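The complex appears here minus one protein chain, its other protein chains still in place.
Now for chain A:
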Amino acid sequence: MLTRVLGDLDRAEEAVQDAFLVALERWPRDGLPDNPAAWIVTAARNRALDRIRSEKRWIGRRKALEAELRTVGEEAPEPDADEPVSPIVDDRLRLMFTVCHPALAPEARVGLTLRTLGGLSTAEVARAFLVAEPAMAQRISRAKRKIASSGIKYEIPRDADLPERLRSVLTTLYLIFNAGYGPPVRSEFTAEAIRLARLLVQLMPDEGEAVGLLALMLLQDSRRAARVDADGRLVLLRDQDRSLWDREQIAEGQRFVARGWQLGRLGVYLIQASIAVEHARGSDWTRIVWLYDQLWAVSPTPVVALNRAVAIAERDGPEAGLDAMDAIGDLDGYHLFHAARADLLRRLDRLGEAQAAYGAALGLCDSEVEREFLSRRIAELGS
């Protein structure tokens, strides 16, 4: 509502922040207003008017905006007391679609989402994405400028545009999650991604892929404590201490997977979440291979093929897995391809080849924790 009226992200953001600050000052003193959400919107609108008045450069626009804001103020009916938070929640959905617009570069979407919808500072965002703070600040401000000047509207997309726009929102949330998934784990990012996905599911409960992504993140996050050992070293799924998995989170993830299947359409996130459910239940590899077949049907990428090959190795033995892996091609530059091959070669006692494959993986890998894991495997082979 506010962003739509103001048509300027910065102003809306600042105005809402200002209004919250005023509220924090006033509510403890004067008591909570009858309708806090409506109060915030009104206060934010007044703050925005103040700010607009203080700007000198865009005089023409200022007049138009003021006129627009006044009309909205007069026309807007009193918010329904039964649904006190709807204006702001609605605003956040609009904001989510805006800052995740597919015409923005993915890393800009991530930065902007974390800054506008999350409580993270630019410095924190920059650290997680391994860039200098000024570079991240510039990326964010460039994205804001693009939104302001390129015709991206603060609106929930039309039906025809919804699938692609929603995909872009989901990709952005998953990028945020993965930035925190590590290793090293940064739980403020995984928690933020899960929080935003929850909000999205709450607002668009019939979108199977939103439900699927939330389930996937909950299920992956449930293994957080078991994925890295006391020395910060990576532990493979097979070797994880399952008693460290968060049962409550798994149960919640499973409920969302079930809901996703009820909605009918199998998308990439829901299928991956379903695979995670299988792992949580104890890894029935026949079902997991079947799920990877479904994933391949909707997303035939080399990485999916690699995961499918790993599942085949578990179901039919390392030889069959290796055959499936060697049929992929395209993955010579991907360290996990070599690491997965090395693991199968090791299990087949082809130790020289295994060592070479681990070496290739090590040469391509830039994660400290994973490099440590690979070096450890090479050392074990040598002994």
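As a working rule, contacts are C-beta pairs under 8 Å (C-beta built on N, C-alpha and C of every residue); 3 or more make two chains touch, one makes a residue touch a chain; residues count from 1.
Throughout what follows, contacts and distances are computed from a predicted model.
**Q** What name does the UniProt record list for the absent chain among "Phenylacetate-CoA oxygenase subunit PaaJ", "Succinate dehydrogenase/fumarate reductase iron-sulfur subunit", "YciI family protein" or "Peptide ABC transporter ATP-binding protein"?
**A** Answer from the UniProt record of the missing subunit chain: "YciI family protein".
**Q** Of A:Arg127, A:Lys146 or A:Arg371, which sits in contact with the chain we cannot see?
**A** For the chain that is not drawn, the touching residue is A:Lys146.
**Q** Using the touch definition up top, pick the residue from A:Leu104, A:Ile176, A:Val228 or A:Ile288 that touches the left-out chain.
**A** Hidden-chain contact among the options goes to A:Leu104.
**Q** Just checking the interface: what residues of chain A touch the absent partner chain?
**A** 58-61, 64, 101-105, 108, 142, 145-146, 149-153, 155, 157-158, 160-161, 164-165
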